[in-house]
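Encoded as structure tokens, the structure appears first; notes follow it.
Complex shown without one protein chain; remaining protein chains in place.
Here is chain A:
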Amino acid sequence: MKNLDKILKVVGEKINKNSFINQTLTLFVFIGLASGCTETIELELETAAKRLVVDGNVTNEQKMHFLRLSESVSFFSDSASPTVSGAQVLISDGINVERLSEAQDIPGIYYTSENFGGVPGRTYSLSVSNVDIDEDGEMEEYTSHAPLPDVSAPDSITMEFDEGWNVWKILLYARENPETEDYYMFRLFKNGTLISNTISEYSVVSDKFFDEGNANGIWVQSIDAGQESGEFEEGDVITLQMCGITEEYFDFVQAVQQENRGQYPLFSGPPANVPGNISNGALGFFSAFSVSYVSLLYHEGEDYSEK
């Protein structure tokens, strides 16, 4: 069962590409039988009562940490989610309590002090109060608890170009503890800028992915060669961030990715709400994870073809 996730990923991507459906339909279109097409339709949807949305995390890096509070909106709303100001936001690790301040110029963004950092092994508790989302005149309180797992530093990464998929594949060499059940998230930076910048571009795996705790060049992240970030120059630095995450956050990321993949009756079941970890009916996620980094330098003359 070591690499089930890997297989599922490969199969999932094939299914995502809908290559079989496309091929069948291509054949039908080829002979002029199907006009399988898409078309915009008017759809009247109900709107659910608005709810608080929490988006924030604690990592083991000492830095200013941010947390965003907003409200849910109707599905077809043509504007950004309204932010929630004036809340009291506290993060506690059971020993110290950090009080977050709201940014003056960006309402809804709350920040910690610059020397705030999490410690692996501790559990971080979030408390949000002094907000009235349902506008009933009574203040509500929301809480969340997130344990901060540890992560081991990766040894190295390599990069390969895959013609079939037209992607740059990032391959990881690392070791981890095979005794424990661990979950990882991978994100990419190019020259210090995060390029996996939405949840759909995060890559999450369980350690079943590792062979007895060893990763010997496994494919963990990709850069689309068709995008701007897929064009490299001499000296570009590609950095892989490896995060130790909880199973709960792993499930959350997977669910978001599944929901935003598109619904086709051949392969999808009924859509479902993404599971969060905030109390009192609030949406979103408060996560805690530890991070480590490994980089490589791009050289123009080097052979990046598949080995």
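Following the convention adopted for this analysis, a residue touches a chain if its C-beta (ideal position, glycine included) is under 8 Å from a C-beta of that chain, and two chains touch if they have at least 3 such contacts; residues count from 1.
FYI, contacts and distances are computed from a predicted model.
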Chain left out of the displayed complex - its UniProt protein name, from "NADH dehydrogenase subunit M", "TonB-dependent receptor", "ABC transporter substrate-binding protein" or "ArsA family ATPase": "TonB-dependent receptor"
Absent-chain contact - pick from A:Ala103, A:Ala225, A:Val256 or A:Leu296: A:Val256
For chain A, the residues touching the chain missing from this view: 1-4, 6-8, 10-11, 14, 17, 19-21, 23-27, 30-31, 33-43, 45-48, 50-51, 53, 55, 70-81, 164, 197-200, 211, 217-219, 251, 254-256, 258-260, 262-275, 283-285, 306
